[in-house]
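I'd like to ask some things about the structure below.
Removed: one protein chain of the complex. Kept in place: all other protein chains.
All chains are identified by letter, namely A and B, in their written order; residue positions are counted from 1 within each chain.
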Amino acid sequence: MNNTNRYARQQMIPEYQDLDKRLEQNRIAIVGSGGLGGLCSYLLVGAGALNINIADYDTIDETNLHRQILYREKDIGEKKINCCKRELVELDKRANINTFAEKITKANFQKFTEGCRLVLDLSDNIETRLSLNSLCFANRIDLIHASVTAETALLAYFKFSDSKFIDEYGCYECLAGENATTAKKGITGPFASAVSAFVANLTMQVFTDRITEKLGKIYLFDLNRFSIKSFSLKKSPLCKCCGTSKEVS
Amino acid sequence: MKINYNGSTIEIKDNLTLHSFVLELQLESRTIAAAVNEQIVPKKNWEKFYLQEGMTVDIFNLVAGG
Partner (left out) sequence: MTDKLTLAGKSYDSRLIIGTGKYASGEILAKACKESGAQIATMAVKRIDTKDHTDEIVSPLLDMGIQLMPNTSGAKNAKEAIFAAQLAREALEVDWIKVEVHPDVKYLLPDPIETFKACEVLCKDGFKVFPYINADPVLCKRLEDIGVCAVMPLGSPIGSARGLDTLSMLKIIIRESHVPVIIDAGIGSPSDAVKAFEIGADACMVNTAIAAAGDQLKMARAFNLAQEAGRMAYKAGLADKIETSRATSPMEAFLKEAMK
């Protein structure tokens, strides 16, 4: 089978002509292979992002199956990350996937993001999200934040590698605050999958000019009304993470 | 004075800060984020941010699921 035909439909889009090559040259670090991370990583591998570092310390249980579509009944009890890798490699045998069955913290962040310019925060709790925001900022690695419940989703690209971006738009903690909390809410398969696809799409656009119009914005998805609103991000000089005269330890 | 809040026009008293407005709505500030005229107002700025006539205020829940 001729591999170069795999991306033919994607290549028909003018801005995406070289996208598969660009994706192949990069390594993406993804935190979470559940409701968002599973399908998102699958779509990315399909688009040509063959080099992925992916982290998830969970084990598959029955309540995952309705929305974590990479996993089957036979996988119940197995480590998510192993089954995820299996599916990705089955999609494209050239996929070069490094798995991390552990929580990502300061201790393993360097190793986890080795060779990566971009981290996808597809984790499932606010503490991890604030921590990843901090770590990505401190290490000047770009971050895509995506979070979802049954009603709404949030999506934003933080270009931490660009000090001009930081000056103007700040970080996730600027808008959420260092004491942010969330209530645990329900979620459906279709919504999780819909947002996974938007995340994958945004990730792809990072590697093309289409990202320009999305720089400095956060997108709020109203999943019931089918509407998307965008807001401009704004940096807070008092932010504990990225504020001025603050050294991040 | 009138402002637009989450799609509806409402009447609020003058000299209200975003912080006070959130308290009046009985919302827990830790669980939400806010934008005025389509620009995020950072959490740390809420206590100094005075609402003006005609502003469009959007308040939405922070979500963390993945």
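Here, a contact is a pair of C-beta atoms (placed from the backbone, for glycine too) under 8 Å apart; a residue touches a chain by one contact, two chains touch by 3 or more.
Just so it is clear, the model here is predicted, and its values are computed rather than measured.
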Which displayed chains the hidden chain touches across the whole complex: A
With the full complex in mind, choose from A:Ser33, A:Asn51, A:Thr99 or A:Thr149 the residue touching the hidden chain. A:Asn51
Omitted-chain contact residue, chosen from A:Thr59, A:Ser161 or A:Ser230: A:Ser161
Check each of A:Tyr7, A:Tyr42, A:Phe100 or A:Phe137 against the chain that is not shown and name the one that touches it. A:Phe137
I'm checking contacts with the chain that's been left out. Which of A:Arg86, A:Lys103 or A:Arg117 qualifies? A:Arg117
Residues of subunit A touching the missing chain are 18, 21-22, 24-27, 51, 96, 110, 114-117, 137-138, 140, 161-163, 166, 247-248
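The definition used in the following text is that only the chains that are shown with their structure count from here on.
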Rounded Å distance between subunit A and subunit B, as computed from the means of their C-alpha atoms: 28
Quick one: which bits of subunit A touch subunit B in the complex? Just the residue numbers, please. 32, 34-37, 121-126, 129, 146-149, 151-154, 170, 174-177, 179-183, 185, 187, 192, 218, 220, 229-236, 238-239
If we count contacts the way the header does, which residues on subunit B are in touch with subunit A in the complex? 28-31, 33, 35, 38-45, 58, 60-66
